[in-house]
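The other protein chains are all here in position, but one chain of the complex has been omitted.
Labels A and B are assigned to the chains in the order they are written; within every chain, residues are numbered from 1.
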Amino acid sequence: MSSVSENFYTQVVGKLKNWARINSPWAIHFNSGSCNGCDIEILATLTPRYDVERLGIKLQGSPRHADVLIATGPVTLQALDRLIRVYEQMPDPKFVIAVGSCALSGGVFDGCYNVIGDLNKVIPVDVYVPGCPPRPEAIIYGVVQLLESLKKGQKREKIVVPMEVPDLILEEESNGNE
Amino acid sequence: METSELLESGKFLLEKWVESENTPEENRLDIWVSTTNFKSAVQSLVENHWGYLVTITGMDIPPVTDPDDNTQPGQLEAMYHFANEAAIITIRVKVPYSCPQIETICDLIPSATIYEREAMELFGFDLLNTPNTEKLVLPDSWPEGVYPLRKSFTNLQDLESTTKEQTND
Partner (left out) sequence: MTKPKVEKFIVPIGPQHPALKEPGNFEFTVDGEIVTDAAVRLGFVHRGIEKACETRNYIQDMYMLERVCGICSHVHATAFVLGVEKLAGVQAPPRAEAIRVLASELERIHSHLLWFGVAAHEAGFDTLFMYTWRDREVVMDILETLSGSRVHYSVNVMGGVKVDLDDKTSDQIKKGMDFLEERTEYYMKVVTTDETFLGRTRGIGTLSRERVDLLGAVGPTARASGAQRDIRVNAPYSGYKDFPVKIVTDETGDLEARFVVRLKELYESYRLIKEILEKIQPGEITTRMKRKIPAGEVISRVEAPRGELFYYIKSNGTEIPERVKIRTPSLCNWGTITDVAVGHKLADMPMLLVGIDPCFSCNDRMVEVRSGSQTSQIMNWDGLRKYGIEYYR
């Protein structure tokens, strides 16, 4: 096979993959020492009020099927090993969304003896969603921001979700897709 | 029964072993016993169905040197809280750092194992004959002989070394 057609082939497949990924990102949720607050808010995004599945986002049990790691909580020593293992099991390209103050900075638990600190010390983070805990809207907005940056091109940049999440973002997004 | 009556009945059960006692709140009774009598005291409460074991609280009393240079050696105190409706009886045992041995009560109260494991890990009690000595809350990589809830444990130095080891792997 000539290198030109090979190049063409990988380009097409890459574009196709990117298109599929943006349309339906599968996420895995991992808790590395959070208080549960962020976790129930993530779970709440699945339920009828917020219902992220209408945007194609699916919460997935196994890291091997996931594109996005939604991580909550400060990293405890015991969970550190598991967090890295889950991250490494995910297929490339993978993205990490840090949800909640603890995952961003260690939060109130910064300085506790069993806590390493923020998530960025352990794995590279792409999107930061602040709040204690962030509202479900903010979490969805974080995912949408990640997808938009993917649409624009594959440049990896850090995204910080503002504390003021714009209103009606969900309606805009769902209308755009239909 | 009224709370005061419950406390009276509990006190009556424990009378033989009391070394000193205190009533910090109106619904509480604190009783200090020696390590040798401790188990019989617990047995007396359990056999007479006086309440249930709420939890075991550990406490570190670090060594104190007074102005006359008399050093009071460091001690550990274990508090066994028993609750019966609103009344709480606390059986307290003090043991020195050098010999922090207390008899297990798991044969009398099976649910105590979880509290005993916690006390062993976080304070370094030596609970004789306790059925399960596996780690309960601390991470697998935690160094032996470091007890985080003792006052002498300061956060950072111990932690940094273990963190480095882990991230280097």
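One rule holds in what follows: a contact is a pair of C-beta atoms (placed from the backbone, for glycine too) under 8 Å apart; a residue touches a chain by one contact, two chains touch by 3 or more.
None of these values were measured; they are calculated from a predicted model.
When the full complex is examined, the chain removed from view is found to touch A, B.
Contact between subunit B and the absent chain runs through residues 24-25, 27-28, 49, 52-55, 57-59, 79, 81, 83, 85-86, 88, 90, 109-111, 113-115, 122, 132, 134-139, 148-149, 151, 153, 155. Residues 28-41, 43-44, 47-49, 59-62, 73-74, 76, 78-79, 82, 107-109, 111-115, 132-133, 135 are the ones on subunit A that touch the missing chain.
Note that in this section only the chains that are shown with their structure count from here on.
Centre to centre, using the average C-alpha position, subunit A and subunit B are separated by 43 Å.
Of all residues in subunit B, those touching subunit A in their complex are 138-142, 148, 153, 155, 158-159, 162-163, 166-167. Against subunit B, in their complex, subunit A makes its touches with residues 76-78, 80-81, 111-114, 116, 122.
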